[in-house]
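Of the protein chains in this complex, one is absent; all others appear in place.
Showing chain A:
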Amino acid sequence: MATTTLTRRVAAAPPLAPLAGTARLVRLALRRDRVLVPIWLAVFVVSAAGSAGATVGLYPTEASRVAVATTINGNPSFAALYGPILDPTSMGQVSLFKLSALGAALVGLLAVFLVARHTRAEEETGRTELLGAGVVGRWAPLSAALLVVVGTLVALALITAAGLAAAGLDVVGSLSFGLSWLVTGLAFTGIAAVAAQVASTSRGTKGLAAGVLGLAYLVRAVADGSPNGDLVGLRWLSPVGWSQELHAFANPRWTVVGLAVVFAATTVALAYALVARRDLGAGLLPDRPGAATAPRSLAGPVGLVVRLNRGSLLGWALGAALLSMVMGGLVANISGFVDENSRPFFEALGGTQGIEDAFMAAEWSFIGVFFAAFAIATLLRLRGEESAGRAEGLLATPLTRRRWASAHLLAALGGAVVLLTVAGVFGAFSTVRATGDPGWWGTVLGAAVVQLPAIAVVVGLTLVAVAFLPRLAVGVSWGSFTLFLLLGEIGPLLRLPTWLLEVSPFAHTPRVPGETVSVAQLGGLTVVALVLLVVGLAGYRRRDLAT
């Protein structure tokens, strides 16, 4: 009886196509994204359109734009961090220079997060397995994820273009700028799709793809930071550089879009080939057996937290060493940037020393924000362990919540100290070697130390979010971080009131070297951080564990 039913059912089922069920998965993904993605898109569009609108009002004449663009282009730290303004007469180029390469990189990051969220994370939580038991083909989950991400990126490009046009920029230029973001987004969609097959966790996927993104940004920073543009050709090696090579608002080169499409298609094809070769839930590399007993170090919360974070810390430390070495090497070449037009401007800043200081200060405030991202990601593991259900078993042992949370705090803050030390030592070393002036040792290490209080404040905020809004902690932490970043980058341009700009803890970090270090300001940040940490720890002890 049972056999007959079974046979009939098998015979009745159509052969399962590899793409079967894709449409259903797309609808599911859109439903899961219906809050998160619109918020992200709004942040991007408002930032771009806001910058454009403000600039249109500030620099209405061509002469005024050329003047400000010359100043910006003459500043090597701006060139390295954001890329140069290609056409000083172009309203779009001038108003969006901070959001071209940096904005493209953030779009790339959005693509990485979305791909990981809809591929590896789904597999990890077992949802893909659940769906796979229904009518879902082998390629359907990846296809659905790619459709959703590419659709999101295209929508972002078009809405951004519309926003820029509405803010008063020319329509063709606005479209080219939207596409310049799309170019990087598409490239990292492909890279993340491959990473999702190679790594076996969503954390690993994001780490791998974001690492490539960081490297791509660094490559274009070297290209743009090279004196006299010697190495500018390096930009073509970086998908972030491609967005610049599209020359938005300055005789756009539309063919760059083709380059990105070909690159994305190739990487996506590779991802499909890898899907066919691996098992559900597994990565590309087979799992090898590990130790049957725990090493002596794995004896308590600190040992566990170190073990969980050591891989990511190592990756960040390598990046920090590389970044600070490269930036340090650029300092010696700074005078090469200064041409006759901008010399008076820099003389006013305090001569060559002033330019070098300004460069160093800009670099370090960037590094401070960067490492704050590491600290947030590390501390959010406290929440991750809870939502994954692993904290339950641990907290049923004599381990108290205070000790468990403190171990994660130690990893976040201790990790930030390690990164600042690595960046400080390598940065100082390469600066001293490039300039031959050992005085840089103290200067660079000082610039590293002053970043810590603001990082501690961000960590404190994250802990408070984990303690009081556990289910929203990830969004609140990254959302406030993005807000701080935007306040610092485009807040002054939007002429936001000072009190609002000073909401960001990074606004209180002295720009060292160059600015005098205010002990009161650093002390204030430290006190705020301590209060947040105490409140957060107390809150985390008092609440229900939330899975």
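By our rule, contacts are C-beta pairs under 8 Å (C-beta built on N, C-alpha and C of every residue); 3 or more make two chains touch, one makes a residue touch a chain; residues count from 1.
One rule holds in what follows: contacts and distances are computed from a predicted model.
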If you look up the hidden chain in UniProt, what protein name do you find among "RNA polymerase sigma-70 factor (Sigma-E family)", "NADH-quinone oxidoreductase subunit N", "Cation acetate symporter" or "ABC transporter ATP-binding protein"?
-> "ABC transporter ATP-binding protein"
Of the listed residues A:V171, A:L472, A:L530 or A:L545, which contacts the missing chain in the full complex?
-> A:L545
Considering the complete complex, of A:S200, A:T443 or A:S477, the missing chain is touched by A:S200
Touching the unshown chain, chain A contributes residues 124, 200-201, 281, 287, 289-295, 298-301, 303-304, 307-308, 388-390, 392-401, 542-545
